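See structure below.
The other protein chains are all here in position, but one chain of the complex has been omitted.
Naming follows writing order (A and B), and every chain is counted from residue 1.
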Amino acid sequence: MSWKKAGTEARLLLVGIPVALWSAFPIYHIFLFAISSKDSAFSGALWPAQPTLRNFGAVFKQEHFFLYHFWQQMWNSLWIAATVGFLTLLIATCAAFAISRLRVRGGRLVMNAALFTYFIPAAFLAVPMYKAMSVYGLLNSSWSLVLAMVTLASPYAIWVLKQASDKLPWELDEAARIDGATPMQLFRLVYLPLMLPSLVAIGTYALLLAWNEYLYAFLLLSKETNVTLAVALGHFLSADDSPWELLMATGLLYGLPPAAIYYVFRRYMVGGLTAGAVKA
Amino acid sequence: MTSMQRWGLALLVPYVLLFLVFVLYPVLYGFWLARSPAAYAKLFEDPVFFRTVVNTLVFVVVAVNVKFVIALYLSGFFVNTRPWIRWLSVLFILPWAVPSIPTIFSVRFMLNPEWGMVNSIIFRLTGADGPNWLTDPTLALSMSMLVHVWKSLPFWTLILIAGRLAIPKEQYEAASVDGATGWQQFRYVTWPSMRTLYLTSTILSMIWTLGDFNSVYLLTGGGPADLTHVLATLGIRYIRLDQLEQAMATIVVSMPLVLPLVWFMVRRLSRDGTQ
Partner (left out) sequence: MASVHFRDVRKSFGATEILHGVSLDIADGEFVVLVGPSGCGKSTLLRMLAGLEEVTRGEIAIDDRVVNEVDSKDRDIAMVFQSYALYPHMTVRENMGFSLRLRKAERAIVDERVGRAAQILNLQAYLERYPRELSGGQRQRVAMGRAIVRDPKVFLFDEPLSNLDAKLRVAMRAEIKALHQRLKTTTVYVTHDQVEAMTMADRIAVMNEGRIEQLGEPLALYDRPANLFVAEFIGSPAMNLLDARLRRSDGAAWVELAGARWALAAGAPGADGQQVKVGVRPEHLRLGAEGLAGEVVVVEPTGAGTELVVQCDGASLTVVVHGRSGARPGDRVLLAPGPDHVHLFDASSGARL
């Protein structure tokens, strides 16, 4: 290796090492807390004297005031996320099919309305949505969160699915119509199978959006037994002497599944976003 | 009406209903709630409000630009093909992939003045006490911006990497044959091809940054003394204080800031859709 090459390599490392530390440290810090005992957590050491898995045991056995409903809350997060994923997929697929393949009149208007919703920051929409949910009498019902998250996830889902289905050759639909397919048969037998990769990506997107959501969950839900894990984590902040090591152990359990899913699907996620959100 | 149109309308119904019930009606009703001038007078009298507007502008301008300059630089770093850089990119996506709550809390603990990791490292290195990161309003807001940048940097870097990879290699080869230096290559090849992407991304990122509730609320809770609120958290603050009218007024007042950006993005995307 020549000097010049070594110099380039060194310069790359000079960027790479800070980037690695910067990206990983806050997450390592969670991990560090999660495997530290109560006393060593606050010592400021970079590795605990006696690493322990006791915190996880405490979480699983719901051994602390903040964790009395851990499994219930985990389940809430899970079913809400899954339901949001499913409903978003259902609603967005139908809409994208109607707009892109059936070329329904008014489809463009609906698409623009959806895009508009997508770009209005969710934190701003939260205020009117909160009021509306109370008008509908849905506050504190898990369904309010499900419906709110489907509302937030659908616009982007429709957009991405429409982009993807616009790329399917138009002749396929015509061939199917001539072969005798009704619009519903076209949808079921031709459209859905061909859209499968995008559907998986979008379902995942909606599911993760709901799983990760904090703001809407804490606005719309408040009963200990029906809040999601995200809100439950937020509750730890209500006391000054909260068990931070348990919070971090719970946080790790809460944060790892979505991170794993992101890794599995990151190609779709980034691909979809680059194609959709920020075309040059 | 053909059967295609009939089915098309039927399939649009679920989304249209969703939109009417959970977007249009709430928004119209909200605007109606916020119709009285008194609400705005009260809002403008609230000292928190003025501070919030300033915070928001600073937050958006600083965070977005810092983020994009770094993202632009790092996108150039990550297009280098080395096995270790590929591994690093996996690590690099982590902040984006992990949900905000645990990571922001983690930063919050790190910044604890007494037992936080940051100050204990500072103490070990210098023997002096570190600053009170979250009780000084300026520092606290800066830390919120830092968290925001930490969280969203990977996504935008990936977008800009995609932009860089879309530039044909021949252009760089031609430039090096012409004797262009690294900086000149960036100036005359990379930047002209990336300018539009950079602009669109910046606008979109501004919208998302305006709506970033978590980075502020979960780190500082708007404190100390409500001095670090941004518009996204102020509305929620009023809800928590049971002042719905004020909350809606805050949203209405934010619209002149948000709507032009939204309009830009919707136009951009719906034009792409028809091509």
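The rule we apply is simple: contacts are C-beta pairs under 8 Å (C-beta built on N, C-alpha and C of every residue); 3 or more make two chains touch, one makes a residue touch a chain.
All figures in this text were calculated on a predicted structure; none of them were measured in a lab.
Chemist: Which one touches the absent chain: A:103, A:177 or A:235?
Modeler: Residue touching the chain left out of view: A:177.
Chemist: Touching the absent chain: which residues on chain A qualify?
Modeler: Its contact residues with the unshown chain are 169, 171-172, 174-182, 185, 189-190, 193-194.
In the analysis below, only the chains that are shown with their structure count from here on.
Chemist: Distance from the CA centroid of chain A to that of chain B, rounded to the nearest Å?
Modeler: Between these chains, centre-to-centre, one finds 16 Å.
Chemist: Using the touch rule from the top, collect the residues of chain A that touch chain B in their complex.
Modeler: For this pair, the touching residues of chain A are 12, 15-16, 19-20, 22-24, 26-27, 29-30, 33, 42-44, 90-92, 94-95, 97-99, 102-108, 110-117, 119-132, 135-136, 147-148, 150-151, 154, 158-159, 162-163, 166, 182-184, 187, 211-212, 214-215, 219, 230, 233-234, 236-237, 244, 247-248, 250-252, 254-256, 258-259, 262-263, 266, 270, 273-274, 276-280.
Chemist: What residues of chain B sit close enough to touch chain A in their complex?
Modeler: Result: residues 3-5, 7-12, 14-16, 18-19, 21-23, 25-27, 29-30, 33, 74, 77, 80, 82, 84-85, 88, 90-103, 105-107, 109-110, 115-117, 119-121, 123-124, 150, 154-155, 158-159, 162-163, 194, 196-197, 200-201, 204, 207-208, 210-214, 217-218, 221, 231-233, 235-236, 239, 244, 247-248, 250-251, 254, 258, 261-262, 265-266, 268-270, 272-273 of chain B touch chain A.
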